[in-house]
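A single protein chain has been omitted; all remaining protein chains appear in their positions.
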Amino acid sequence: MHFFSDNATPVCPQVMAAMAAADVADHGYDGDAWSARLDGAFSDLFGTPVRALWVATGTAANSIALACLCPPYGGILAHEESHIMVDECGAPGFYTHGASLMSLPGDGAKLSPETLIERLKAIRPDVHQIPARAISITQASEYGRVYTPEEVAAIGEVARDHRLDLHMDGARFANAVAHLGCHPGDISWRAGVDVLTFGCVKNGGMVGEALLFFGSQADARASEAARWRKRGGHLLSKGRYLAAQILAMLEDDLWLRNARAANAAAAALAQAVPDRLLHPVEANELFIRLSSAEAASLRAQGFDFYDWGEGAARLVTNWAQDAGAVQPLADALRSLA
Amino acid sequence: MHFFSDNATPVCPQVMAAMAAADVADHGYDGDAWSARLDGAFSDLFGTPVRALWVATGTAANSIALACLCPPYGGILAHEESHIMVDECGAPGFYTHGASLMSLPGDGAKLSPETLIERLKAIRPDVHQIPARAISITQASEYGRVYTPEEVAAIGEVARDHRLDLHMDGARFANAVAHLGCHPGDISWRAGVDVLTFGCVKNGGMVGEALLFFGSQADARASEAARWRKRGGHLLSKGRYLAAQILAMLEDDLWLRNARAANAAAAALAQAVPDRLLHPVEANELFIRLSSAEAASLRAQGFDFYDWGEGAARLVTNWAQDAGAVQPLADALRSLA
Amino acid sequence: MHFFSDNATPVCPQVMAAMAAADVADHGYDGDAWSARLDGAFSDLFGTPVRALWVATGTAANSIALACLCPPYGGILAHEESHIMVDECGAPGFYTHGASLMSLPGDGAKLSPETLIERLKAIRPDVHQIPARAISITQASEYGRVYTPEEVAAIGEVARDHRLDLHMDGARFANAVAHLGCHPGDISWRAGVDVLTFGCVKNGGMVGEALLFFGSQADARASEAARWRKRGGHLLSKGRYLAAQILAMLEDDLWLRNARAANAAAAALAQAVPDRLLHPVEANELFIRLSSAEAASLRAQGFDFYDWGEGAARLVTNWAQDAGAVQPLADALRSLA
Partner (left out) sequence: MHFFSDNATPVCPQVMAAMAAADVADHGYDGDAWSARLDGAFSDLFGTPVRALWVATGTAANSIALACLCPPYGGILAHEESHIMVDECGAPGFYTHGASLMSLPGDGAKLSPETLIERLKAIRPDVHQIPARAISITQASEYGRVYTPEEVAAIGEVARDHRLDLHMDGARFANAVAHLGCHPGDISWRAGVDVLTFGCVKNGGMVGEALLFFGSQADARASEAARWRKRGGHLLSKGRYLAAQILAMLEDDLWLRNARAANAAAAALAQAVPDRLLHPVEANELFIRLSSAEAASLRAQGFDFYDWGEGAARLVTNWAQDAGAVQPLADALRSLA
């Protein structure tokens, strides 16, 4: 049983079925019937007008989002361990044509209003220094931590006060909503988020994430984003298969049901090893203390996962698991002690 | 029956089956078993060592290819009606960080050695002018014309003489090989092509084209291309589904069989209206003289296609058709006269 | 006596004196007393509010201007022989992050409204094609031809009708005004020009051109330009020496007096060889038919200039000459026949 990554998991059956249903002749690019339904579907889900574009990957979604918010001479405040900072080989710098990622610390890979304000104060408003133009936060964070609606709103307020835009990397947005039990709008547009990368692939999709624009500038930004999408080579010629996947995720709250299953699996594992946890488990990732001998023992029992530096490991659960499915690993973890 | 574009066509069954077969847990990105087989599969097909990368789209494949061949201050010689020039919203300029596309004329959207040489002569070798660094040709061309092996080789010779690299946009490479009945190597590496965009989506795929590097610099360029792919957001997290599609296209020469069917359909239509042809039909595209009244009449009979300016139309056949399948349109075309 | 280029000429004495006068301690970059006077000086000269920035070169001025007018995915319509197209090694593509220069023909290196309109019509308004966003014209042109106020206004109207911005490369703007005898506003802001590269170096300066913004967006664009200037490394730390040069050019109409002298010199040469002229002489450049034997003969007499392809030559006069000073060459040209 593998706990490498939610990327390593198969596609969920409803998504496969949706692609089969879309396997008909239709107009190319985003001129098809499925793509045309995206704006409406996301507007319904979020309870506000939304402009939605599919793109091939989360890296593309994040980068295009940031390119719409920040000029080449601007800066984007983000956590020093965020995906855009350390795992995208500079893709945001590519799409923004050289904007700077401004690295900030924070517990659990989360940013705090205080850290943001302190950093913003240190920037001289002259032409020699890079002006901050956007904040990017990750929900759930790289360490599986979840911002509450109040925490997002507090950051949204910092953004508004400093005339910055706010981007949310929601590769695991579903897991965050599942954890909080809130309305998706509560941690996005109602809390000041301007652009959201709504992740699907880690949550059961095959190819395709949704890039969502909220607010009064949504139309202008979506038009701009459509240009970056084309220039980035992300306007797939058979886009209906992407749109169909995303729509399938929204149908009957599949996105939430999948995330709840993954979260429940992670919670079950966390309960097994409360003393080993390096971070509270709020989504579908566990970071635990684990000696190399212990890791070897687990692997010998058929459990696969990544080491996380010396003496630690990362375990990621997924939509295809739930509390019951991971019981064998929970038991194995318990018997380590 | 639609003749809009090969993009408007469904995915062929073997490709759908291959994705279903790949729907298992495996490592993310290109760390999976399917991606690992690409180099070998293409090396076998082309009869020479090949480095192969999947990317999401032809636009990305072309742009990444050119970024590997041309520095930001360089120029790329291409036909004035080529896809990279008029249909990619400047994507090559994005990936190359501002390299110039040098526009050239040519019958049937094909370049000739003479035109290339004349343009190259006009460039002063000082620092004020943009030095040409690459040639990009399209096989089959935007007008469905096919370069013979000798024609590609003649351009390859111009490239070698001027120390330029040669890229081939092979969105319809399969149709060209099917037309020529040659070995795929005859119009690629043996004729001096350094990098080939090997198209799959127009030929029955869903998402994913192959970017192929030949020759002594293949390894270095593929490593560089892997960086551009990541930075461009094209390193899909579940890459196995792309690799599986591409491998399925190669299995039992599916790529050639699909292309032959599409070509045969186009030939059948061409035979029906020899006097209307604006270009010889060599691949799966027809450009014909057609008055608006005639176009309306065909559409009333259920045939869909795009106008091509005033008094002309473009008809594209696809893998799901063949000579028999398009008989109704052939008949309708004949009865126009 | 050299007729290579106005760049090959020494700096005029008033400019040298101005630099000596500025050789005192003052704040760095553009925080000095001289830089602070630029907006006012140009506003007075043009009879409208102007925002003015010095930059080191005309290439930088043109490129920064275009970066303020055109997004990376946009296009700039310009003459196929314009400086930005053929003599700046892609600098506009660098500063605009990949915008496309859209090449157009035109007599005397001048654009016509008709050519512009025809090209604009051919652009489909979808996301696949590069949208035009700006027009760039050169006054005087690469062939020393001058747009009349009516001609500029006609192009300004095309720009307005198509929601494009209009840039003027005025490396030899002074020569054009001197030729026309008009107010500088007549061929710039009154005729629809949004941004003007006001050339100084060819006209007697050492280092430094002025980038001028007109109209309601002048402030916003100048702020943006200040960022590009810094990022491009053009915010010189001792900017006062540049500002002083530019102010000296404006003092007592030095810019016009210098240009008139150069124009008069060119006119005197043109009168000597009316039958050899390849283009009417309106500024300070002559393009004449000249065999290699004739060129050799002139060079043997001490006249230096550049060949202009086979059987032709370019002669550029400058601020330090006038009709009298070039009499020896005029005589030599006359005696060729």
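Observations on the model:
Each chain carries a letter (A, B and C) given by its place in the written order, and its residues are counted from 1.
Convention: contacts are C-beta pairs under 8 Å (C-beta built on N, C-alpha and C of every residue); 3 or more make two chains touch, one makes a residue touch a chain.
Since the model is a prediction, treat every value here as computed from it, not as a measurement.
In the complete complex, the residue from B:226, B:278 or B:312 that touches the missing chain is B:226.
Across the entire complex, the residue among A:100, A:175, A:258 or A:318 in touch with the chain not shown is A:100. Summary of contacts with the chain left out: across C:88, C:194 or C:285, the touching residue is C:88. The missing chain, though absent from the display, is touched by one residue of A:90, A:113 or A:215; that residue is A:90.
In the complete complex, the residue from C:51, C:79 or C:230 that touches the missing chain is C:230.
Hidden from this view is one chain, which touches subunit A at 72-73, 86-90, 93-94, 96-101, 103, 127-130.
The missing chain lies against subunit B, touching residues 29, 71-73, 97, 127-128, 226-231, 235. Those residues of subunit C that touch the chain absent from the view are 2, 4-5, 7-11, 16, 19-20, 23-29, 55-61, 63-64, 88-91, 94-95, 201-202, 206-207, 227, 230-238, 241-242.
Assume only the chains that are shown with their structure count from here on.
Chain nearest the geometric middle of the protein is B, using mean C-alpha positions. Taking the mean of C-alpha positions as each chain's centre, the chain lying farthest from the centre of subunit B is C.
Subunit A and subunit C have CA centres that are 50 Å apart.
Each chain gets a centre from the mean of its Cα atoms; for subunit B and subunit C, those two points are 42 Å apart. Of all residues in subunit B, those touching 2 or more other chains are 88-90, 94, listed in ascending order.
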